[in-house]
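Data block below; observations after.
Shown here: the complex without one of its protein chains, the others still in place.
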Amino acid sequence: MRVRGAVAALAVVALAAACGVRDESSAPDQTAPPVTGDEGPVLPDCPVGALDDADGVVDVELWHGLGSESENNLDQLAARFNQSQDRVRVLVRNQGVSYDEVLRKFVAAIPSRQLPPLVYLEDTSLRQLVDSGVILPAEACEKADGFASGQLPAVRNYYTADGVYWPGYTNVSEPILYYNQNHFRQAGLDPESPPHTLEELREAARALKASGIRAPLSYILNSWFVESWINGAGGSVVNEDNGRTGLATESTFDNELTRELYTWIEEMAAEGLLEGHSATAGQINQYLAVAQQNSSMLIETSTAATTIKAVLAGGSDDIDLGSADPSVIAPAAGPFPGLREPGQVRVSGGAFFLTNTPAPEVQAAAWAFMRFMWETESQVAWHLVGSYLPTTQAAVGAPEVAAYWVDDLAGRMLKVSYDQLLTVDPARPGPQIGPYRAYSEAIKNSLDRLVLRGDSVDAVVTAADREIQRALDRYIEDNG
Amino acid sequence: MSRGRALAWYLLLTTLSVLVLAPIYFLLVRAISDPTKAFTSSVLTPQGVRFDGFSQAWERGNLGGALVRSLVVTVGITTLQVTTSVLAAYAFAFLRFPFKRVLFAVFMATLLLPLEVTLLPNLHTMRDLGWFDSYQGLIMPFAAAAFGTFLIRQGFLGIPSEIRDAARLEGWSHLQFLVRFAVPLTRPVIASFSVISFMGAFNQYLWPRAIITDAESWATVQIALRGLTSRIEQSNVPVAGAVIAAVPIVIVLILFQRQIVRGLTAGAVKG
Partner (left out) sequence: MIARQEATVSDSGRLREALTALAFIAPSLVVFWAFSFYPFQQLILRGLYRNNASGTNLRWVGWEQYGDVLAGNEFRDGLWHSMQFVLFTVPAGLVLGTVLAVAANRRLRGIKVFQTIFSSTIATSTAVASVVFLVLINQQIGVYQGGVPGFGSQAILENPSTAMFGVSLSAIWQNLGLSFVIVLAGLQAIPQEVEEAATLDGYGPVRRFFRITLPMISPVLLFLVVVLVIFALQAFAPIELLTSGGPARSTETLVYKIFERQTPDLLGEGAVLSVGLFGVTFLVTLGQFLLLERRVHYGS
């Protein structure tokens, strides 16, 4: 009978085929991660001089997952760099629509060591990258080249792990509160003063709901804001001081601050004051909600400022607040409304990491591109075009930036975010978590269950805590 | 049939047609609507007609390049599938050789191993071969088709044996017989399979999604569509993109409706 024959065929072929599972790790670890010696960490060599010995043009591939304006900016910077000299050629490669996709591809390439010299990844990947052993800490190159970046201490500290600073150029973005000034005016709220704390937000939302808005706060259910809220109010999500003094072994997610936060979210949802959007890949419903004027407030990344200006404000810098046209949206921004105070965030964003697997001259070439990114002109471009926040005095002092912060709608919104960055405590810049993805999924799932399924705060927080603990245990087990 | 009854049937048929076509109607309306007017509009007619959604979708989604790539991949897959299926079907229909029954079972066994099951190891293979972002990566895994082999073999078995005998006596080799007689005589079946294969290849999503890492340079139309739906755009842009993406297959459907129907029902109805 056909089926029997098919089964037999399958079995025969399966057994006859080559035996042995394919090795995912082809070469042994060739470079050891920095070791902490008696005088502090021992850095590996950064072969900055290797570029001089290279014949011909050195190609440097750069992987990223940026989109729209940020991507344009990166392409432009690379083009400018390539044109300005003839020893290095940077090849920009878009690897997907999200940090997640880029990380996935990057990690998939680690065993075969077919890694690009430069990769742009989310800040949260730091711990995992350090533990993978394939990243060349930029501090080594800075030392070899006698270069100082001049970054804000909070940013510098955030990206320091095991006593070493890792990425080349860093882009910072922060969550801020975008809101529709027209809706505020219609609800009798002062359009120039957005809510600063979660309690104030609740009050504002009530007024907006009364004025007819379907769901005043458009809220994407991701882990980033939860971390920011908890970290900003002085709490930790994992032990070892949020993973900074050592590899995190225990989840401290289930604590009073978390429960207070989740209770606030639950109550807001119950009153119909917020609409939760599942933080799935490629999710844009939270923006659509504001665009369709179903919502008046949106907590989202500062990097979205230019898109919001383009899509919601039709690209104009000055909105007529008194306009009677109901289709006009007047976007503005306020600081991230914290549990206790406004602007309590952690350092976030993306960073360019150098890998230690390519040939020395390629590593040197990659570092040369990083030096180009640190030039004031490039930093200013990242801010003006890419919407990331400046992290050095040099960039902040540029006249174009000062003008941008006054004349341009997106610029004004970004200034709010920059001011907020200045208040981050350098000693508590944010968590360092190895299994970030699993940890983040646990939190996202708990928020989905809380807001979209109506489960209780206790149930979802305990479940998330357990899931995070499992992820931490697994990470320690997997990494020997 | 009486006029009254005919009228009743026409009414029912029209109602059903409206229900079937309604989603397409909404799609078209949204594609040409002004998205900033959406919240005050009724959904049945567009408020403020705008056609720039199509040009924006075309540019931002790189749909031109995507369409070309989709066509290359689709033609590649279809050609290979038809070729390998015809060859294998010939062998199963006309030739005698050892392990024939087992090998046929092996062919049919592949139906139990769809791509969804073998996705992960196949991706590993692609990585080892360096076939991510490549035409060969998009085409080769689909270069053979058990369904096609089965279908065309049925067609070959229907060729009267007198023709086969006559060709034998004339001294035609197998290849010559295949090309001069077998294929032309079973053209309808082969055409049906070709069209089904074409449509399936053009509409693929999972595999291109898995092996395309550089979406800008390598996206097929279906993947380009995903790029459009995950960007923060005015809502008419991704919708317009979907309309554009549907056009090639709609054309195929209109031109080859009969072949499509025959191909789809081949396994269902005997004869």
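Going by the order they are written in, the chains are A and B; count residues from 1 in each one.
Heads up, the rule we're going with is that contacts are C-beta pairs under 8 Å (C-beta built on N, C-alpha and C of every residue); 3 or more make two chains touch, one makes a residue touch a chain.
All values derive from a computational prediction rather than experimental measurement.
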Among B:L21, B:V49, B:V68 or B:V179, the residue in touch with the chain that has been omitted: B:L21
Where the missing chain touches chain A, by residue: 1-3, 10, 13-15, 17-18, 20-25, 29, 104, 107-108, 110-111, 128, 131-134, 275-283, 285, 288-289, 291-292, 294, 434-435, 445, 448-449, 452-454, 474-475, 478-480
Residue numbers in chain B that touch the chain omitted from display: 1, 6, 9-10, 12-13, 16-17, 20-21, 23-24, 26-27, 30, 35, 38, 43, 83-85, 87-88, 90-92, 94-98, 100, 103, 106-107, 109-114, 116-125, 140-141, 143-144, 146, 149, 161-162, 164-165, 168, 174, 199, 202-203, 205-206, 209-210, 222, 225-226, 229, 235, 238-239, 241-242, 245-246, 249-250, 252-253, 257, 260-261, 264-265, 267-269, 271
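The criterion applied here is as follows: only the chains that are shown with their structure count from here on.
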Footprint of chain B on chain A - complex, ascending: 2, 5-10, 12-13, 22, 24, 67-68, 93-97, 101, 105, 108-109, 112, 281-284, 287-288, 291-294, 304, 307, 311, 314, 326-327
Chain A contact footprint on chain B (complex, rising order): 35-40, 101-102, 104-106, 108-109, 112, 124, 127-128, 213-216, 226-227, 229-235
